[in-house]
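Removed from the display is one protein chain of the complex; every other protein chain stays in position.
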């Protein structure tokens, strides 16, 4: 089982602050592995909404998640504050590979990192469509 | 069904910032009613931890939740940022009634508000115990 | 602080089985107070969907939650299986008061119980509307 090395914050292009919640801690007193994916979704979609590249209610194109992955390097726990770093590793014809790092505030080395692949589909037919121009323009600056 | 009026921020004594998450929105595009209780837990326990009045891992006394309640006045949605206001309405012998207001950032009127009753029990026996002095000292400034 | 008594299963009119999840347990090893409201939502909306009285995607009328409440009598924990009992305490002009009991499987006495008030609104205008006939017919058998 190959194990990636934690990235530093400088590897990422955009950041979102995240406040943790009491319920994020599991029975072992650390943020449960599942919850990191809530942060992935949040930094990706928050960026897209802020850029005007995602219209949840009425947009003709929506992103379906087809693959997610996370490696966990060291535990974090409520009441830590975190930030999520975001970069785009690949802009395909109709898919995007986002990479996310989760940093405990003040840390430069990721506590966890992973990826997230969106395939963009027509909302009605659910068939893949070429990435809309607005989306490509929003994501190109995040390519690393 | 009597309906309380939304409180203003000045009714509360302590505040915690809360970042919302993509997953908080339900199928109707607003933060689901359940999630507000995650904020309640977070502002209460975050305050207690910051005051040194709650030691999750090893404290002899823990707070059991015996009652929760929330009224919802207007919807909030990811990616809104929120703050949770906290006050203590009653310090009993072994119980505390916390009241919480959820404000959309910048708003002075609560989007939702509710309460939360903790009974403090011995961790081992789970029997109610008088509120520890540290806890009373931490909570007295929040009485309104 | 008045404290209600736990109801028996015979007080409820409809039941839904619920499997608990590892993440439901919080740091104290019991299902967190927040999670019970996930069960409330589930038994109410599951019943409505099964009766054809709620069309999430396209129905003209949706239920907004305006008040929720829960009392907790004894802890439950993953991997317990649970069932949620449902009854309707009041059918108003445009609102419904649902009452829910959470039972550990095999138990006849509620581990927790609470209520949940829906106001039915027009999906577009979000203004209250009289309860649709389909909904009244679905809920009348649950009145206790």
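Should a chain be cited, it is by its letter among A, B and C, assigned in written order, with residues numbered from 1 in that chain.
In the analysis below, a residue touches a chain if its C-beta (ideal position, glycine included) is under 8 Å from a C-beta of that chain, and two chains touch if they have at least 3 such contacts.
Source: prediction; values computed, not measured.
In the full complex, chain B touches the omitted chain through residues 22-23, 25-27, 29, 32, 34.
Although one chain is not drawn, its touching partners on chain C can still be listed: residues 16-23, 25, 29, 38-39, 41-42, 44-46, 49-50, 56-57, 78-79. One chain of the complex is left out; on chain A, the residues touching it are 1, 3, 27-28, 32-35, 37-38, 41, 56, 62, 64-72, 75, 90, 92, 95, 97, 117.
FYI, only the chains that are shown with their structure count from here on.
Shown here, the protein chains touch in all possible pairs. With centres defined as mean CA coordinates, chain C is found 33 Å away from chain A. Chain A has residues 22-23, 25, 29 in contact with two or more other chains.
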